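Below you'll find the structure I mean.
Note that this complex is displayed minus one protein chain, with the remaining chains in position.
Moving on to chain A:
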Amino acid sequence: MKLRVHLQCKNLHEYLRELSPEILDRLYNHPATCLAVYRDLPSLAKNYVMRMLFLDQPLPQAALALWVKIDSQKDHDECVSVLTGLRLWHSQQLQGGLQGYILNPVFKDNLRIALLGGGKAWADEGSSLGPDRHARDIESLDRYAIERWEVILHFMVGSPCAAVSQDLAQLLVQAGLMKSEAGEAPYITSAGFQFLLLDTASQLWYFTLQYLKTAQSRGMELVEILSFLFQLSFSTLGRDYSVEGMSESLLTFLQHLREFGLVFQRKRKSRRYYPTRLAITLAAGVTTNTGFIVVETNYRIYAYTDSELQIALVALFSEMLYRFPNVVVAQVTRESVQQAIANGITAQQVLNYCTHNVLLWTPVLPPTITDQIRLWELERDRLRFSEGVLYNQFLSQVDFEVLRDRAQGLGCLVWQDAAHRVMVVSPQGHSEVKRFWKRQKSST
């Protein structure tokens, strides 16, 4: 009875919803955050926010309901729940006694600043430092970012050439992606395997969220870090920014970002930094697809790549056949897929990885292959086990029904057969049901 851990990739909104209201309110104090949150809202919600941005009084709920047609009521309700969950607005009673909605004043002011200008400059442009003698162009920034990120992934796969700092290794262990026995090097877990097969944007998000969770335990200011992260996502690629005015914890955060490949700094003490493409796509959530895999109906995979990491990832679920300087030929077999599943990867993840990385002129995976991979996964699930306690040989139908209803009320009834008066209760509920039964017997 194995527990399969499913990797949950939360997005920005889900993460923000989990934060406490005080932290959220402090977060909205920065225009960059408000703009980033606004950008991710569904379009109907964006419309609502825009309409209410310049209102100083609450708007009656009835008026709000008039904005949508009757058949779009579901979208309207969804919008209302999204906006309430993020604390972008709250209901307030109007003078006439009706209920109305008003935008969160902090959010309102800062969004206005973000859209119309004014307020403090978000990031200090490097103009005070003069032109950079060692300027980096966009291409080299991209290369740097990908190289750094791949070092982390290589370290997870266990390539001997990859070495990361102690801090980063610990973060990976805390995130549940790797496990470390006492004194030995960490090795990858099944959640780690699933993480490897995600696309880069989801990987970045998952990683950043894990980092933010541990940030408080390191003594770093969550609000400061988050605001800085959003600021970064609005910066221009290829432009350098100065580290003037950044606090201690922000500087430490910058060093960590440098290790992940989100910013580039020539030296640790450099006073300027360049955001890379990874940082900018982090909050924007847009991904570019440079595919390299072709999946054929004879179960062969051709991967047009020479990157060690990509080859290692394809080898996770297929058998390598031939290797050329620019192509790798692999075959998807029952053994290789079941080996991947034994490692904790689901068939859906393998298929997502292939679909995401497919070469553009064959945009669809052959249905035979997708079905077969799923069937190979289901083969292992032919038996479903659940622990339980069997009750049978009841003296009367009434006894059976009383006990059955009690178990159902407790939520621990696993299976029942009324015709034969047999039922199965989960082990957790068993003691409670047994006590109930004894009370019943003694009272009758």
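Going forward, a residue touches a chain if its C-beta (ideal position, glycine included) is under 8 Å from a C-beta of that chain, and two chains touch if they have at least 3 such contacts; residues count from 1.
Note that contacts and distances are computed from a predicted model.
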Chain excluded from display, named as in UniProt, from "TATA box binding protein", "N-alpha-acetyltransferase 25, NatB auxiliary subunit", "General transcription and DNA repair factor IIH subunit TFB5" or "Hemoglobin, beta adult 2": "General transcription and DNA repair factor IIH subunit TFB5"
Options A:N298, A:N326 or A:Q428, residue touching the unrepresented chain: A:N298
Candidate in contact with the missing chain, chosen from A:Y15, A:W67 or A:W437: A:W437
Sole contact to the chain not displayed, among A:E18, A:D77 or A:E387: A:E387
Residue ranges of chain A at the interface with the undisplayed chain: 1, 298-300, 321, 331, 333-334, 372, 379-380, 382-395, 399, 403, 414-415, 417, 422, 424, 427, 434, 437
